[in-house]
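Okay, handing you the structure first.
One protein chain omitted, others in place.
Per-chain residue numbering starts at 1, and chain names A, B and C are given in the order in which the chains are listed.
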Amino acid sequence: MSLDKPYTNIPGTTIFDADMARIGYHLNQFCMSLMKAENRERFKADERAYLNEWPMTEEQKLAVLDRDYNRMMDQGGNIYFLAKIFSSDGLSFQHAAATMTGMSQEEYAQMMLNGGRSPQGNRYLGEEKGK
Amino acid sequence: MSLDKPYTNIPGTTIFDADMARIGYHLNQFCMSLMKAENRERFKADERAYLNEWPMTEEQKLAVLDRDYNRMMDQGGNIYFLAKIFSSDGLSFQHAAATMTGMSQEEYAQMMLNGGRSPQGNRYLGEEKGK
Amino acid sequence: MAKITAGVATSHVPAIGAAIDLGKTQEPYWAPLFEGYEFAKQWIAEEKPDVILLVYNDHASAFSMDFVPTFAIGCAEKFEPADEGWGPRPVPTVEGHPRLASHLAQSVIQQDFDLTIVNKMDVDHGLTVPLSLMFGQPDAWPCKVIPIAVNVVLFPPPSGRRCYELGKALRKAVDSFDEDLNVQIWGTGGMSHQLQGPRAGLINQEFDKEFLEKIVNNPEELSRKPHIDYVREAGSEGIELVMWLIMRGALNPEVIEKKRFYHVPASNTAVGHLVLENKE
Partner (left out) sequence: MAKITAGVATSHVPAIGAAIDLGKTQEPYWAPLFEGYEFAKQWIAEEKPDVILLVYNDHASAFSMDFVPTFAIGCAEKFEPADEGWGPRPVPTVEGHPRLASHLAQSVIQQDFDLTIVNKMDVDHGLTVPLSLMFGQPDAWPCKVIPIAVNVVLFPPPSGRRCYELGKALRKAVDSFDEDLNVQIWGTGGMSHQLQGPRAGLINQEFDKEFLEKIVNNPEELSRKPHIDYVREAGSEGIELVMWLIMRGALNPEVIEKKRFYHVPASNTAVGHLVLENKE
(Lines give C-alpha, C1' and ligand atoms only; values in the text may rest on other atoms or scores of the structure.)
Protein backbone atom coordinates (compact mmCIF):
# COMPACT_ATOMS: atom_id res chain seq x y z
CA MET A 1 0.00 0.00 0.00
CA SER A 2 1.09 3.50 -0.73
CA LEU A 3 -0.94 5.07 2.03
CA ASP A 4 0.54 4.74 5.48
CA LYS A 5 -2.00 3.15 7.84
CA PRO A 6 -0.76 2.99 11.42
CA TYR A 7 -4.33 2.49 12.63
CA THR A 8 -5.13 -0.93 11.24
CA ASN A 9 -4.19 -2.71 14.47
CA ILE A 10 -6.92 -1.09 16.54
CA PRO A 11 -9.61 -3.68 17.27
CA GLY A 12 -13.21 -3.14 16.20
CA THR A 13 -12.44 0.17 14.51
CA THR A 14 -12.53 1.33 10.90
CA ILE A 15 -10.69 4.53 10.04
CA PHE A 16 -12.36 6.39 7.22
CA ASP A 17 -9.40 7.01 4.95
CA ALA A 18 -9.14 7.66 1.23
CA ASP A 19 -9.40 3.97 0.34
CA MET A 20 -12.58 3.53 2.39
CA ALA A 21 -13.96 6.81 1.06
CA ARG A 22 -13.52 5.61 -2.51
CA ILE A 23 -15.32 2.33 -1.82
CA GLY A 24 -18.10 4.10 0.04
CA TYR A 25 -18.53 7.19 -2.11
CA HIS A 26 -22.01 6.52 -3.48
CA LEU A 27 -23.24 4.91 -0.24
CA ASN A 28 -22.24 8.04 1.63
CA GLN A 29 -23.69 10.38 -0.98
CA PHE A 30 -26.98 8.42 -0.74
CA CYS A 31 -26.91 9.07 3.02
CA MET A 32 -26.49 12.81 2.42
CA SER A 33 -29.59 12.80 0.24
CA LEU A 34 -31.64 11.91 3.33
CA MET A 35 -31.04 15.41 4.65
CA LYS A 36 -34.03 16.51 2.55
CA ALA A 37 -37.48 15.68 3.89
CA GLU A 38 -38.86 14.84 0.45
CA ASN A 39 -36.06 12.33 -0.13
CA ARG A 40 -36.70 10.74 3.26
CA GLU A 41 -40.32 10.29 2.29
CA ARG A 42 -39.47 8.72 -1.02
CA PHE A 43 -36.93 6.45 0.69
CA LYS A 44 -39.44 5.33 3.32
CA ALA A 45 -42.14 4.76 0.73
CA ASP A 46 -39.97 2.29 -1.23
CA GLU A 47 -36.49 1.79 0.13
CA ARG A 48 -35.36 -0.60 -2.58
CA ALA A 49 -36.56 1.64 -5.40
CA TYR A 50 -34.86 4.67 -3.85
CA LEU A 51 -31.59 2.78 -3.39
CA ASN A 52 -31.73 1.63 -7.01
CA GLU A 53 -31.42 5.27 -8.05
CA TRP A 54 -27.85 5.24 -6.69
CA PRO A 55 -24.84 3.55 -8.30
CA MET A 56 -24.15 1.53 -5.15
CA THR A 57 -23.14 -2.13 -5.06
CA GLU A 58 -25.79 -4.71 -4.30
CA GLU A 59 -24.00 -5.54 -1.02
CA GLN A 60 -24.18 -1.89 0.00
CA LYS A 61 -27.88 -1.74 -0.78
CA LEU A 62 -28.60 -4.94 1.16
CA ALA A 63 -26.61 -3.67 4.14
CA VAL A 64 -28.73 -0.50 4.13
CA LEU A 65 -31.98 -2.45 3.85
CA ASP A 66 -30.82 -4.66 6.76
CA ARG A 67 -29.69 -1.60 8.74
CA ASP A 68 -26.46 -3.51 9.29
CA TYR A 69 -24.10 -0.67 10.16
CA ASN A 70 -21.00 -2.84 10.49
CA ARG A 71 -21.51 -4.14 6.97
CA MET A 72 -22.11 -0.60 5.73
CA MET A 73 -18.86 0.47 7.34
CA ASP A 74 -16.99 -2.48 5.83
CA GLN A 75 -18.18 -1.21 2.48
CA GLY A 76 -16.97 2.32 2.94
CA GLY A 77 -19.77 3.88 4.93
CA ASN A 78 -18.74 6.52 7.45
CA ILE A 79 -20.69 6.80 10.68
CA TYR A 80 -21.38 10.54 10.30
CA PHE A 81 -22.92 9.87 6.91
CA LEU A 82 -24.72 6.71 8.05
CA ALA A 83 -26.25 8.75 10.89
CA LYS A 84 -28.62 10.18 8.30
CA ILE A 85 -30.16 6.71 7.93
CA PHE A 86 -30.94 6.03 11.58
CA SER A 87 -31.94 9.66 12.09
CA SER A 88 -34.43 9.23 9.26
CA ASP A 89 -35.64 6.13 11.09
CA GLY A 90 -36.14 8.27 14.21
CA LEU A 91 -33.47 6.29 16.04
CA SER A 92 -30.55 7.53 18.13
CA PHE A 93 -26.79 7.23 17.86
CA GLN A 94 -26.96 5.02 20.94
CA HIS A 95 -29.34 2.65 19.21
CA ALA A 96 -27.10 2.42 16.15
CA ALA A 97 -23.91 2.05 18.18
CA ALA A 98 -25.46 -0.76 20.21
CA THR A 99 -26.35 -2.71 17.07
CA MET A 100 -22.72 -2.57 16.00
CA THR A 101 -21.45 -4.10 19.25
CA GLY A 102 -23.73 -7.14 19.23
CA MET A 103 -25.30 -5.99 22.50
CA SER A 104 -28.94 -5.18 23.07
CA GLN A 105 -29.58 -1.47 23.45
CA GLU A 106 -30.31 -2.05 27.14
CA GLU A 107 -27.01 -3.84 27.73
CA TYR A 108 -25.16 -1.18 25.81
CA ALA A 109 -26.86 1.66 27.68
CA GLN A 110 -26.01 -0.04 30.97
CA MET A 111 -22.37 -0.39 29.91
CA MET A 112 -22.30 3.35 29.23
CA LEU A 113 -23.88 4.10 32.63
CA ASN A 114 -21.17 1.95 34.18
CA GLY A 115 -18.53 4.19 32.64
CA GLY A 116 -18.34 2.85 29.11
CA ARG A 117 -16.18 0.26 27.43
CA SER A 118 -12.77 0.13 29.05
CA PRO A 119 -9.70 0.80 26.89
CA GLN A 120 -8.03 -2.11 28.74
CA GLY A 121 -7.52 -4.86 26.19
CA ASN A 122 -9.09 -2.76 23.45
CA ARG A 123 -6.06 -0.85 22.24
CA TYR A 124 -4.36 -3.42 20.02
CA LEU A 125 -5.53 -6.39 18.04
CA GLY A 126 -4.45 -9.53 19.81
CA GLU A 127 -4.72 -8.19 23.34
CA GLU A 128 -8.45 -8.15 22.51
CA LYS A 129 -9.19 -10.93 24.98
CA GLY A 130 -7.45 -9.01 27.74
CA LYS A 131 -10.67 -7.61 29.12
CA MET B 1 -10.33 49.74 7.82
CA SER B 2 -9.44 46.55 9.51
CA LEU B 3 -8.26 44.85 6.34
CA ASP B 4 -4.83 45.86 5.18
CA LYS B 5 -4.97 47.08 1.56
CA PRO B 6 -1.53 47.87 0.17
CA TYR B 7 -2.94 47.70 -3.37
CA THR B 8 -5.24 50.71 -3.42
CA ASN B 9 -2.62 52.98 -4.98
CA ILE B 10 -2.37 51.01 -8.23
CA PRO B 11 -4.05 53.02 -10.99
CA GLY B 12 -7.00 51.60 -12.94
CA THR B 13 -7.06 48.39 -10.94
CA THR B 14 -9.58 46.88 -8.54
CA ILE B 15 -8.39 44.07 -6.29
CA PHE B 16 -11.16 41.61 -5.51
CA ASP B 17 -10.90 41.43 -1.74
CA ALA B 18 -13.40 40.49 0.95
CA ASP B 19 -15.03 43.92 0.94
CA MET B 20 -15.56 43.87 -2.82
CA ALA B 21 -16.70 40.25 -2.67
CA ARG B 22 -19.37 41.16 -0.15
CA ILE B 23 -20.70 44.01 -2.30
CA GLY B 24 -20.63 41.89 -5.41
CA TYR B 25 -21.85 38.57 -4.03
CA HIS B 26 -25.18 38.35 -5.85
CA LEU B 27 -23.85 39.97 -9.02
CA ASN B 28 -21.14 37.33 -9.19
CA GLN B 29 -23.50 34.48 -8.36
CA PHE B 30 -25.78 35.69 -11.18
CA CYS B 31 -22.76 35.45 -13.49
CA MET B 32 -22.15 31.85 -12.42
CA SER B 33 -25.73 30.99 -13.33
CA LEU B 34 -24.86 31.71 -16.97
CA MET B 35 -22.72 28.56 -17.03
CA LYS B 36 -25.94 26.65 -17.81
CA ALA B 37 -27.23 26.84 -21.38
CA GLU B 38 -30.87 27.04 -20.28
CA ASN B 39 -30.11 30.00 -18.04
CA ARG B 40 -28.29 31.75 -20.87
CA GLU B 41 -31.35 31.31 -23.04
CA ARG B 42 -33.67 32.68 -20.40
CA PHE B 43 -31.31 35.60 -19.81
CA LYS B 44 -31.09 36.42 -23.52
CA ALA B 45 -34.87 36.14 -23.95
CA ASP B 46 -35.54 38.78 -21.30
CA GLU B 47 -32.46 40.16 -19.58
CA ARG B 48 -34.33 42.45 -17.22
CA ALA B 49 -36.71 39.73 -16.06
CA TYR B 50 -33.83 37.32 -15.47
CA LEU B 51 -31.86 39.91 -13.52
CA ASN B 52 -34.91 40.63 -11.38
CA GLU B 53 -34.73 37.05 -10.10
CA TRP B 54 -31.49 38.00 -8.32
CA PRO B 55 -31.22 40.13 -5.15
CA MET B 56 -28.85 42.56 -6.87
CA THR B 57 -28.93 46.32 -6.54
CA GLU B 58 -30.57 48.33 -9.29
CA GLU B 59 -27.17 49.86 -10.14
CA GLN B 60 -25.72 46.40 -10.58
CA LYS B 61 -28.58 45.36 -12.85
CA LEU B 62 -28.24 48.52 -14.96
CA ALA B 63 -24.49 48.01 -15.28
CA VAL B 64 -25.12 44.47 -16.56
CA LEU B 65 -27.79 45.65 -19.02
CA ASP B 66 -25.34 48.33 -20.24
CA ARG B 67 -22.46 45.81 -20.38
CA ASP B 68 -20.46 48.40 -18.49
CA TYR B 69 -17.74 46.25 -16.99
CA ASN B 70 -16.03 49.06 -15.12
CA ARG B 71 -19.28 49.84 -13.34
CA MET B 72 -19.84 46.17 -12.62
CA MET B 73 -16.37 46.00 -11.10
CA ASP B 74 -16.98 49.12 -9.02
CA GLN B 75 -19.97 47.28 -7.60
CA GLY B 76 -18.11 44.16 -6.61
CA GLY B 77 -18.02 42.23 -9.87
CA ASN B 78 -14.90 40.15 -10.47
CA ILE B 79 -13.60 39.77 -14.01
CA TYR B 80 -13.53 35.96 -13.89
CA PHE B 81 -17.19 35.94 -12.92
CA LEU B 82 -18.11 38.73 -15.34
CA ALA B 83 -16.49 36.70 -18.13
CA LYS B 84 -19.60 34.54 -18.11
CA ILE B 85 -21.59 37.55 -19.37
CA PHE B 86 -19.45 38.39 -22.38
CA SER B 87 -18.92 34.70 -23.10
CA SER B 88 -22.70 34.30 -23.19
CA ASP B 89 -22.73 37.24 -25.60
CA GLY B 90 -20.23 35.37 -27.77
CA LEU B 91 -17.61 38.06 -27.17
CA SER B 92 -13.96 37.70 -26.20
CA PHE B 93 -11.89 38.77 -23.22
CA GLN B 94 -10.16 41.19 -25.56
CA HIS B 95 -13.45 42.82 -26.48
CA ALA B 96 -14.41 43.20 -22.83
CA ALA B 97 -10.99 44.45 -21.78
CA ALA B 98 -11.03 47.06 -24.55
CA THR B 99 -14.38 48.44 -23.38
CA MET B 100 -12.88 48.98 -19.92
CA THR B 101 -9.99 51.07 -21.24
CA GLY B 102 -12.07 53.51 -23.24
CA MET B 103 -10.34 52.41 -26.46
CA SER B 104 -11.98 50.87 -29.47
CA GLN B 105 -11.28 47.18 -29.82
CA GLU B 106 -9.08 47.96 -32.84
CA GLU B 107 -7.00 50.48 -30.91
CA TYR B 108 -6.71 48.10 -27.99
CA ALA B 109 -5.73 45.16 -30.20
CA GLN B 110 -3.09 47.34 -31.86
CA MET B 111 -1.71 48.35 -28.47
CA MET B 112 -1.36 44.67 -27.61
CA LEU B 113 0.37 43.94 -30.92
CA ASN B 114 2.75 46.78 -30.10
CA GLY B 115 3.72 45.02 -26.89
CA GLY B 116 0.87 45.99 -24.59
CA ARG B 117 0.39 48.83 -22.14
CA SER B 118 3.71 49.84 -20.62
CA PRO B 119 4.13 49.62 -16.86
CA GLN B 120 5.91 53.00 -17.06
CA GLY B 121 3.70 55.52 -15.32
CA ASN B 122 1.12 52.85 -14.50
CA ARG B 123 2.49 51.53 -11.25
CA TYR B 124 1.32 54.18 -8.79
CA LEU B 125 -1.56 56.61 -8.66
CA GLY B 126 -0.23 60.07 -9.35
CA GLU B 127 2.55 59.05 -11.67
CA GLU B 128 -0.36 58.13 -13.93
CA LYS B 129 0.44 60.98 -16.33
CA GLY B 130 4.04 59.82 -16.52
CA LYS B 131 3.50 57.87 -19.69
CA MET C 1 -9.30 46.82 19.42
CA ALA C 2 -10.80 43.37 19.34
CA LYS C 3 -9.58 41.01 22.03
CA ILE C 4 -9.92 37.32 22.85
CA THR C 5 -10.92 37.39 26.48
CA ALA C 6 -11.81 33.79 27.17
CA GLY C 7 -12.03 30.26 25.86
CA VAL C 8 -14.70 27.63 26.37
CA ALA C 9 -14.37 23.92 25.66
CA THR C 10 -17.30 21.58 25.48
CA SER C 11 -18.50 18.35 23.95
CA HIS C 12 -21.23 18.78 21.32
CA VAL C 13 -23.10 15.46 21.57
CA PRO C 14 -26.32 15.45 19.49
CA ALA C 15 -28.25 13.71 22.30
CA ILE C 16 -27.59 16.75 24.50
CA GLY C 17 -29.28 18.90 21.89
CA ALA C 18 -32.20 16.51 21.78
CA ALA C 19 -32.48 16.58 25.59
CA ILE C 20 -32.67 20.38 25.52
CA ASP C 21 -35.06 20.52 22.58
CA LEU C 22 -37.38 17.92 24.15
CA GLY C 23 -37.34 19.48 27.63
CA LYS C 24 -35.57 16.59 29.33
CA THR C 25 -32.79 18.51 31.06
CA GLN C 26 -34.24 17.86 34.53
CA GLU C 27 -34.64 14.11 34.06
CA PRO C 28 -32.34 12.00 36.30
CA TYR C 29 -30.22 10.86 33.36
CA TRP C 30 -29.53 14.40 32.17
CA ALA C 31 -29.70 16.59 35.29
CA PRO C 32 -26.09 15.98 36.47
CA LEU C 33 -24.79 16.93 33.05
CA PHE C 34 -26.68 20.20 32.78
CA GLU C 35 -25.78 21.03 36.37
CA GLY C 36 -22.16 21.06 35.20
CA TYR C 37 -22.92 23.92 32.82
CA GLU C 38 -24.69 26.17 35.35
CA PHE C 39 -21.52 28.05 36.18
CA ALA C 40 -20.75 28.76 32.53
CA LYS C 41 -24.28 29.96 31.79
CA GLN C 42 -24.11 32.55 34.55
CA TRP C 43 -20.54 33.46 33.69
CA ILE C 44 -21.32 34.13 30.04
CA ALA C 45 -24.40 36.18 30.92
CA GLU C 46 -21.98 38.52 32.67
CA GLU C 47 -19.17 38.29 30.12
CA LYS C 48 -21.48 39.23 27.23
CA PRO C 49 -19.16 38.34 24.35
CA ASP C 50 -19.79 40.18 21.10
CA VAL C 51 -18.49 37.42 18.87
CA ILE C 52 -17.66 33.76 19.33
CA LEU C 53 -15.15 31.99 17.11
CA LEU C 54 -16.78 28.59 17.27
CA VAL C 55 -14.43 25.77 16.32
CA TYR C 56 -16.31 22.58 15.49
CA ASN C 57 -16.45 19.85 12.92
CA ASP C 58 -19.12 19.40 10.35
CA HIS C 59 -20.57 15.88 10.62
CA ALA C 60 -21.17 15.29 6.91
CA SER C 61 -23.87 17.95 6.92
CA ALA C 62 -22.52 20.97 5.05
CA PHE C 63 -19.69 19.01 3.43
CA SER C 64 -20.23 15.76 1.61
CA MET C 65 -17.42 13.72 0.10
CA ASP C 66 -17.53 16.09 -2.88
CA PHE C 67 -15.75 18.73 -0.91
CA VAL C 68 -13.65 18.24 2.21
CA PRO C 69 -11.86 21.35 3.47
CA THR C 70 -9.24 20.83 6.18
CA PHE C 71 -10.05 24.23 7.70
CA ALA C 72 -13.06 26.30 6.64
CA ILE C 73 -14.23 29.67 7.93
CA GLY C 74 -17.79 30.88 7.55
CA CYS C 75 -17.89 34.46 6.26
CA ALA C 76 -21.65 34.67 5.64
CA GLU C 77 -24.25 36.94 7.27
CA LYS C 78 -26.10 33.94 8.65
CA PHE C 79 -26.12 30.19 8.93
CA GLU C 80 -29.24 28.05 9.24
CA PRO C 81 -29.43 24.94 11.45
CA ALA C 82 -28.89 21.85 9.29
CA ASP C 83 -31.44 19.10 8.73
CA GLU C 84 -29.43 16.06 9.83
CA GLY C 85 -32.18 13.60 9.07
CA TRP C 86 -34.80 14.43 11.69
CA GLY C 87 -35.49 18.01 10.62
CA PRO C 88 -33.50 21.07 11.69
CA ARG C 89 -33.07 21.67 15.43
CA PRO C 90 -35.60 24.25 16.71
CA VAL C 91 -32.91 26.83 17.46
CA PRO C 92 -32.37 30.36 16.19
CA THR C 93 -30.54 31.18 12.99
CA VAL C 94 -26.86 31.76 13.68
CA GLU C 95 -25.73 35.27 12.80
CA GLY C 96 -22.20 35.62 11.50
CA HIS C 97 -19.79 38.56 11.51
CA PRO C 98 -18.70 38.85 7.88
CA ARG C 99 -16.23 41.70 8.45
CA LEU C 100 -14.34 40.04 11.27
CA ALA C 101 -14.53 36.65 9.57
CA SER C 102 -13.04 38.05 6.37
CA HIS C 103 -10.36 39.81 8.34
CA LEU C 104 -9.48 36.56 10.11
CA ALA C 105 -9.39 34.68 6.82
CA GLN C 106 -7.15 37.27 5.20
CA SER C 107 -4.85 37.39 8.18
CA VAL C 108 -4.39 33.66 8.74
CA ILE C 109 -3.98 32.92 5.03
CA GLN C 110 -1.16 35.46 5.11
CA GLN C 111 0.24 33.49 8.05
CA ASP C 112 0.42 30.38 5.82
CA PHE C 113 -2.81 28.65 6.82
CA ASP C 114 -4.58 27.44 3.69
CA LEU C 115 -8.14 28.21 4.69
CA THR C 116 -11.25 27.60 2.66
CA ILE C 117 -13.69 30.51 2.74
CA VAL C 118 -17.35 29.51 2.88
CA ASN C 119 -20.20 31.89 2.20
CA LYS C 120 -23.04 29.44 2.26
CA MET C 121 -23.47 26.60 4.69
CA ASP C 122 -25.86 25.13 7.20
CA VAL C 123 -24.49 24.38 10.65
CA ASP C 124 -25.11 21.08 12.39
CA HIS C 125 -25.21 19.91 16.02
CA GLY C 126 -21.45 20.38 16.29
CA LEU C 127 -22.04 24.13 16.29
CA THR C 128 -25.57 24.49 17.69
CA VAL C 129 -25.35 22.16 20.70
CA PRO C 130 -22.59 24.21 22.36
CA LEU C 131 -24.68 27.35 21.83
CA SER C 132 -27.66 25.65 23.48
CA LEU C 133 -25.53 24.45 26.39
CA MET C 134 -24.17 27.93 27.04
CA PHE C 135 -27.21 30.09 26.23
CA GLY C 136 -30.20 27.80 26.79
CA GLN C 137 -33.22 28.42 24.58
CA PRO C 138 -33.35 32.12 23.65
CA ASP C 139 -35.39 33.51 20.75
CA ALA C 140 -32.17 34.73 19.21
CA TRP C 141 -28.55 33.94 20.02
CA PRO C 142 -27.17 36.84 22.08
CA CYS C 143 -24.02 37.31 20.00
CA LYS C 144 -22.47 36.80 16.60
CA VAL C 145 -20.80 33.51 15.75
CA ILE C 146 -18.01 32.79 13.26
CA PRO C 147 -17.99 29.08 12.39
CA ILE C 148 -14.55 27.54 11.99
CA ALA C 149 -14.99 24.01 10.68
CA VAL C 150 -12.22 21.41 10.95
CA ASN C 151 -12.12 18.16 9.00
CA VAL C 152 -12.05 15.20 11.39
CA VAL C 153 -14.25 12.97 9.22
CA LEU C 154 -11.91 11.94 6.41
CA PHE C 155 -8.43 10.78 7.44
CA PRO C 156 -6.09 12.61 7.90
CA PRO C 157 -7.36 15.45 10.05
CA PRO C 158 -4.93 18.27 10.73
CA SER C 159 -2.46 17.41 13.50
CA GLY C 160 -2.92 18.68 17.03
CA ARG C 161 0.15 20.82 16.52
CA ARG C 162 -1.27 22.38 13.34
CA CYS C 163 -4.51 23.13 15.19
CA TYR C 164 -2.61 24.72 18.08
CA GLU C 165 -0.65 26.90 15.64
CA LEU C 166 -3.86 27.92 13.88
CA GLY C 167 -5.14 29.08 17.25
CA LYS C 168 -2.09 31.28 17.64
CA ALA C 169 -2.60 32.71 14.16
CA LEU C 170 -6.26 33.46 14.93
CA ARG C 171 -5.20 35.25 18.09
CA LYS C 172 -2.87 37.52 16.10
CA ALA C 173 -5.62 38.13 13.59
CA VAL C 174 -8.14 39.14 16.26
CA ASP C 175 -5.59 41.42 17.92
CA SER C 176 -5.20 43.34 14.66
CA PHE C 177 -8.92 44.01 14.11
CA ASP C 178 -9.64 47.65 14.73
CA GLU C 179 -13.13 47.46 16.22
CA ASP C 180 -13.74 47.10 19.96
CA LEU C 181 -15.04 43.59 20.31
CA ASN C 182 -15.15 41.13 23.17
CA VAL C 183 -14.27 37.89 21.40
CA GLN C 184 -14.41 34.38 22.81
CA ILE C 185 -13.10 31.23 21.19
CA TRP C 186 -14.78 27.90 21.77
CA GLY C 187 -13.33 24.47 21.08
CA THR C 188 -15.93 21.73 20.78
CA GLY C 189 -16.21 17.98 20.27
CA GLY C 190 -14.88 15.04 22.25
CA MET C 191 -14.13 13.81 24.83
CA SER C 192 -13.36 10.12 24.40
CA HIS C 193 -15.98 8.37 22.33
CA GLN C 194 -16.36 5.82 19.60
CA LEU C 195 -19.61 5.66 17.71
CA GLN C 196 -18.79 2.81 15.36
CA GLY C 197 -17.97 -0.86 15.12
CA PRO C 198 -17.57 -3.56 17.77
CA ARG C 199 -15.48 -1.19 19.93
CA ALA C 200 -18.32 1.39 20.11
CA GLY C 201 -18.83 2.83 23.56
CA LEU C 202 -15.15 3.16 24.42
CA ILE C 203 -14.58 5.66 27.23
CA ASN C 204 -11.09 6.38 28.54
CA GLN C 205 -11.49 8.44 31.70
CA GLU C 206 -7.78 8.46 32.43
CA PHE C 207 -7.01 9.86 28.99
CA ASP C 208 -9.77 12.45 29.24
CA LYS C 209 -8.70 13.68 32.68
CA GLU C 210 -5.09 14.00 31.61
CA PHE C 211 -6.22 15.86 28.51
CA LEU C 212 -8.28 18.27 30.64
CA GLU C 213 -5.27 18.92 32.86
CA LYS C 214 -2.75 19.35 30.07
CA ILE C 215 -4.81 21.55 27.82
CA VAL C 216 -5.06 24.03 30.70
CA ASN C 217 -1.53 23.80 32.04
CA ASN C 218 0.71 22.18 29.44
CA PRO C 219 -0.77 22.72 25.99
CA GLU C 220 2.63 22.83 24.27
CA GLU C 221 3.30 19.23 25.17
CA LEU C 222 -0.29 18.17 24.52
CA SER C 223 -0.16 19.69 21.05
CA ARG C 224 2.46 17.10 20.05
CA LYS C 225 0.20 14.11 20.72
CA PRO C 226 -0.05 12.19 17.44
CA HIS C 227 -3.29 11.26 15.70
CA ILE C 228 -2.90 7.57 16.41
CA ASP C 229 -2.89 8.16 20.18
CA TYR C 230 -6.25 9.90 20.03
CA VAL C 231 -7.82 7.13 17.99
CA ARG C 232 -6.34 4.25 19.92
CA GLU C 233 -6.84 5.73 23.39
CA ALA C 234 -9.92 7.95 23.02
CA GLY C 235 -11.87 6.19 20.31
CA SER C 236 -12.28 6.84 16.63
CA GLU C 237 -14.36 9.97 17.27
CA GLY C 238 -12.14 11.06 20.17
CA ILE C 239 -10.01 12.70 17.47
CA GLU C 240 -12.48 15.62 17.65
CA LEU C 241 -10.41 16.74 20.66
CA VAL C 242 -7.74 18.23 18.40
CA MET C 243 -10.17 21.10 17.89
CA TRP C 244 -9.77 22.13 21.53
CA LEU C 245 -6.16 22.92 20.70
CA ILE C 246 -7.24 25.66 18.30
CA MET C 247 -9.12 27.27 21.19
CA ARG C 248 -6.16 26.85 23.52
CA GLY C 249 -3.65 28.21 21.02
CA ALA C 250 -5.66 31.40 20.77
CA LEU C 251 -5.35 32.05 24.53
CA ASN C 252 -2.38 33.21 26.59
CA PRO C 253 0.25 30.64 27.61
CA GLU C 254 -1.16 30.96 31.14
CA VAL C 255 -4.88 31.13 31.74
CA ILE C 256 -7.23 31.30 34.69
CA GLU C 257 -9.28 28.13 34.97
CA LYS C 258 -12.78 29.19 36.00
CA LYS C 259 -14.46 25.82 35.57
CA ARG C 260 -13.59 22.22 34.84
CA PHE C 261 -16.29 19.60 34.47
CA TYR C 262 -16.25 15.95 33.44
CA HIS C 263 -19.19 13.59 33.17
CA VAL C 264 -19.89 10.09 31.82
CA PRO C 265 -22.04 9.28 29.92
CA ALA C 266 -24.00 11.39 27.51
CA SER C 267 -25.39 8.78 25.19
CA ASN C 268 -22.13 7.24 23.79
CA THR C 269 -19.79 9.90 24.98
CA ALA C 270 -17.73 11.29 27.82
CA VAL C 271 -18.46 14.98 28.29
CA GLY C 272 -15.76 17.50 29.11
CA HIS C 273 -16.09 21.22 29.66
CA LEU C 274 -13.73 24.07 30.53
CA VAL C 275 -14.04 27.82 31.03
CA LEU C 276 -10.69 29.59 30.68
CA GLU C 277 -9.98 33.30 31.01
CA ASN C 278 -7.00 35.11 29.60
CA LYS C 279 -4.87 36.58 32.38
CA GLU C 280 -4.46 40.33 31.97
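As a working rule, a contact is a pair of C-beta atoms (placed from the backbone, for glycine too) under 8 Å apart; a residue touches a chain by one contact, two chains touch by 3 or more.
The shown structure was predicted, so the numbers you read here are calculated from the model rather than taken from an experiment.
Considering the intact complex, the chain excluded from display touches A, B, C.
Take chain C: the residues that touch the chain left off the picture are 65-71, 106, 109-110, 112-120, 154-156, 158-159, 162. Touch with the hidden chain on the side of chain B covers residues 6-7, 10-18, 21, 25, 28-29, 31-32, 34-37, 40, 69-70, 73, 78-81, 83-88, 90, 92-94, 96-98, 100-102, 108, 111-113, 115-119, 122-124.
Where chain A meets the omitted chain, the residues involved are 1-4, 17-19, 21-22, 25.
In this section, only the chains that are shown with their structure count from here on.
Taken pairwise by the contact criterion, the protein chains link up end to end in a single open path, with no chain closing the loop.
Averaging Cα atoms per chain gives one point for each, and the point farthest from that of chain B is the centre of A.
Between the CA-based centres of chain B and chain C the separation comes to 40 Å, rounded to the whole angstrom.
Chain A and chain B have centres, each the mean of its CA atoms, that are 49 Å apart. Within chain B, contacts with two or more other chains are made by no residue at all.
In chain C, no residue reaches two or more other chains under the touch definition.
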